[in-house]
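With one protein chain removed, the remaining protein chains of the complex are shown where they sit.
By written order: A, B and C. Residues from 1 in each chain.
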Amino acid sequence: MDYVLGLGDDALVAAQRLAQWCARAPELEEDVALANIALDQLGAARLLLTYAGELEGAGRDEDALAYLRGDREYRNCLLVELPEPDFAVTMAKLLFLSAYQKLRYEWLAAAGDERLSAVADKARKESAYHLDHASLWTVRLGDGTPESHRRMQDAVDRLWPYTHELFEGDHAALRPQWLSLVTAVLDEATLTRPADGGWAPGGGRQGLHTEHLSYLLAELQVLHRAHPGARW
Amino acid sequence: MDYVLGLGDDALVAAQRLAQWCARAPELEEDVALANIALDQLGAARLLLTYAGELEGAGRDEDALAYLRGDREYRNCLLVELPEPDFAVTMAKLLFLSAYQKLRYEWLAAAGDERLSAVADKARKESAYHLDHASLWTVRLGDGTPESHRRMQDAVDRLWPYTHELFEGDHAALRPQWLSLVTAVLDEATLTRPADGGWAPGGGRQGLHTEHLSYLLAELQVLHRAHPGARW
Amino acid sequence: MPDPYRLGLIRQIAQHAHSEIIGMQPEGNWISRAPSLKRKAILLAKVQDEAGHGLYLYAAAETLGVSRSDLVDQLLTGRQKYSSIFNYPTLTWADVGTIGWLVDGAAIVNQVPLCRCSYGPYARAMIRICKEESFHQRQGFEILHTLAHGTPAQRAMAQDAVNRWWYPSLAMFGPPDTASTHSEQSMTWKIKRFSNDELRQRFVDMCVQQATVLGLSLPDPDLRWNAERDHYDFTQPDFHELMRVISGDGPCNRQRLEHRRRAHEEGAWVREAAAAYAAKRAAREPAGV
Partner (left out) sequence: MPDPYRLGLIRQIAQHAHSEIIGMQPEGNWISRAPSLKRKAILLAKVQDEAGHGLYLYAAAETLGVSRSDLVDQLLTGRQKYSSIFNYPTLTWADVGTIGWLVDGAAIVNQVPLCRCSYGPYARAMIRICKEESFHQRQGFEILHTLAHGTPAQRAMAQDAVNRWWYPSLAMFGPPDTASTHSEQSMTWKIKRFSNDELRQRFVDMCVQQATVLGLSLPDPDLRWNAERDHYDFTQPDFHELMRVISGDGPCNRQRLEHRRRAHEEGAWVREAAAAYAAKRAAREPAGV
């Protein structure tokens, strides 16, 4: 169950962060595109949380899992919960996340669990689109103006340490493929790929998050929790 | 009761905003000073909310009133709930608020309600100190650098419309005194006092707030509400 | 096309486009806090639709020879208006439902006639928009219906929101016919087909019946059926308030425009980067390929 929950929480937290761009994106087309990606993430989160609840067998549905767990019970990776102070950080996060999700979903689509593979089959196509979108912007910003190059490189450098957590344990084998997806984009964007081997924060999959997540959840859950047991 | 609640909510919301400067003030001495002012506001809020709860007679204590009302039930003026994007806005808010609180508390200290007058007698001395502190900074920033002058004038202009609400109804008589307190500071600070007669937003005393307050309360209340009935 | 007709059309389409863009804010305010994941998805999709409507409408205006960046500039500098309804705050979740029910409802009553207006590109945009808006209106109605049939706190939240939005929604039809400046000319040009008061009456008649289904009351003690007129009698909104809000002094005018300006400014470096990249690409590629 933790495995499915991790995927679902990644998607839910990513959706929440992406939706914050709604009505404040750099251009109107981007409002539409980011809302679209947020909707895809939210859709995947709903399917995955529902399934996680069924696996648990304690009667928790998607809303019980989304709204009534604290940050110590969330299983998302740290990358998705980090704040997004500018559009470059958002795009770097999306680049790293969508490349990872694409590989994870492709793998799951082909794996044994029928239920998961149905979700993954849909989600991998969406991830491929998210990756395209993030790649496009990474290249535009990396190879745009000196300012955009500086911001994009800074975002990549800042977030890189958090990408190690994605390939903890079983998933280590996916990192080489991920590196080749991401490196191709960074190269085209005239950006420098950070060196590996440094700081590698983790803990999200065990519920040990950054101080940012509890704020995000406070906002996400405030209304639902204020009316215990209500239907919406 | 609404009268006491209004004063108490002003102080509580002001304390919450001021405390946000903790560990991010422009200098260490100012971390100490702003925490001090926040503590004074919080102290006054606790006494006033406790008293409001007694007046209501429904068994609500300071925490029930602070943590279990939504923004539609809060009675603070809009001024205190506005976001503080920079230090100039914080100081302009504090200037306007503390001059108002000083006059209100002085008036209450001399008025009939014994319980209120005891609270007000302590609080008016604190307000006088807050006013001194805000005045000092208003003058420093107004008469400092061109940038600080611009920011301080901008803050004063932005917040001025919200000062009308402070003198709604019964309190209209206090505005001339308030104007003379505030004008003296603005003059010394080489700042222009905005013209009266324009936009005068209100509604806070009736529970009609800006969209900002519910976010502030979500954060203030999140932990308390997550553990119904718990003692702390 | 006569210039006054063209300028009138541009004014009307631009104002409509701006309204969609500014209208994203009050509802967007609740996306992060939507009380269930399903509602979050529906609301996010709705706000996304508004951005989409803005895009079609700017495109329709561009067929009349103005550029989108000029129109955006006119919005940001306050020279062109947007619907005043978006200058009210969304204080609770029930406001999201009420905006869907009343505000989108009023917009549809206003806009359906425009689907047959005399300028093709505008009429076509309106057909698509009206279809989506009636979908949004149903969703808003459904939110309110759930609240009105939920816990006492939810029910109170729903009634409170309806109380606050009713008169501002009536004001969406504009000043009374006796005082409307543009209407007569617009009707002659067939970019408007019914008078403000006709549309307002149609809206009131519709809402009274829907409010009964919701089990919520409308905050007008004088609302009653008039068999002689075959319409409901009702209290007019406060048109002085409407004028104040239009002239810039509503509760959120400054906030909405400032939000939009800030988004525009904070996005400038991104748009510049995209332009610089496109220019480099163009320069790298051999001409004509």
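The rule we apply is simple: contacts are C-beta pairs under 8 Å (C-beta built on N, C-alpha and C of every residue); 3 or more make two chains touch, one makes a residue touch a chain.
What you are looking at is a predicted structure, and each value in this text was computed from that prediction instead of being measured.
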Shown chains touched by the chain that is not drawn here: A, B
Which residue of B:72, B:122 or B:140 touches the chain not shown here: B:140
For chain B, residues in touch with the removed chain: 12, 16, 19-20, 22-29, 31-32, 35-36, 38-39, 42-43, 45-46, 49, 62-63, 66-67, 86-87, 139-141, 143-145, 147-148, 151, 219-220, 222-224, 227, 229-232
Footprint left on chain A by the chain that the document does not show: 70-72, 198-199, 201, 203, 208-211, 214, 218
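Criterion: only the chains that are shown with their structure count from here on.
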Shared chain contacts [chain A and chain C, defined touch]: B
Chain nearest the global centroid, as defined over all protein CA atoms shown: C
Length of the line joining the C-alpha centres of chain A and chain C, rounded to whole Å: 33
CA centroid of chain A to CA centroid of chain B, Å: 40
Computed distance of Cα centres, chain C from chain B, in Å: 35
Contacts with two or more other chains, residues of chain A listed in rising order: 219, 222
Contacts with 2+ other chains: residues of chain C: 33
